[in-house]
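Structure incoming, see below.
A single protein chain has been removed from this complex, and every other one stays in its place.
Chain naming follows the written order as A and B, and within any one chain the residues start at number 1.
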Amino acid sequence: MNQLGMFAALREIIRRDLLLAMRRRSDVLTTVLFFLLVASLFPLGVGPEPAVLRTIAPGVLWVAALLSCLLSLGRLFTADYVDGVLEQMLLIPQPLSVLVIGKVTAHWLISGLPVVLLSPLLGLQFGLSGEALGVLTLSLLLGTPTLSFIGAIGAALTLGVRGSSVLIALLVLPLFIPVLIFGAGAVSSSASGIGAGAHLALLGAGLLLALVLAPWATATSLRIALE
Amino acid sequence: MQWGSVSEFVAMGGYGLYVWTSFGVTAFGMLWEVFALRRRHALALSRTYESRYDQCEKS
Partner (left out) sequence: MMGLARINWFKYSSPQAFYPLAGRLMPWCAATAILLIGMGLYLGFFVAPTDFQQGQSYRIIFVHVPAAWMSMFLYVIMAIWAGLGLGLNARPSFMMAQAIAPTGALFTFLALVTGAMWGKPTWGAWWVWDARLTSELILLFLYGGVMLLRTSIDDSRRADRAGAVFALVGVVNVPIIYFSVRWWNTLHQGASVSMTAAPKMAATMLTAMLVMTLGFWMYSLAVILARMRCVILEREEQASWGTHPSHQDALEVH
């Protein structure tokens, strides 16, 4: 590990986490099933009328994606923390932020990407069509990594704390709100003909911002948790 | 003085419920905070005196 440059280290970490996830495929399935389940609850609660479902689809699907991400955050650092591997990771020569980026990327590939890929199907269930479906997928593609990066801060802050699953939600959901607003807003704008360009641009900007700031905040939080 | 009578003042042009609830809740909140802090301080003081007493006893 010492001889590796930053990108090589990044690749290694992603590879390792993906390998571990492959051995426990239930993680991917759990997230996907949860996403489907939550999204299905809304028509059951609200009624099957197509016009209503089409109106609430952007918000519902985005909230479902958001909650799926939230649920999966508990897994981000816990396994390594419990094994004592995380403490070892603090000692690597590469910056801790690189490690964080690696873990979050792997986490997104396992929990976020499946949601993005499934979203068009759910969009159809809610009566979205054509361009709106495309915008939905694109907005989730830009937004879910941002959610993972922001969520990692919460996961690091609450590492090993009792009641952390609820606490993470309380910490992280307010921070998710701008992403939710622009993500769901992109889809409803596209559906109502206004055009999603501005929303998507802001989502992209948000992703860049999260990519730059969140790993550093997460690394700081990890150090605080592990001292 | 713009209020013809006390009852006019209380009624607040028909909005009395909203105005007085607002001011009432605000006053209640702030007073509650003050009293809660006084209690907290008294408790903390008594604990400090207790632990000092215990330490003097030991030494």
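The working rule: contacts are C-beta pairs under 8 Å (C-beta built on N, C-alpha and C of every residue); 3 or more make two chains touch, one makes a residue touch a chain.
Only a predicted model underlies this, so the values are computations on that prediction, with no experimental measurement involved.
In terms of the touch definition stated at the top, the absent chain reaches A, B within the entire complex.
Here the missing chain is touched by one residue of A:90, A:124 or A:170, and it is A:170.
In the full complex, chain B touches the omitted chain through residues 1-3, 9, 12-15, 18-19, 21-23, 25-26, 29-30, 33-34, 37-38, 40-41, 44-45, 47-49, 51-52, 55, 58-59. Looking at chain A, the residues touching the absent chain are 153, 157-158, 161-164, 167, 170-171, 173-175, 177-178, 181-182, 185, 189, 213, 217, 220-221, 224-225, 227.
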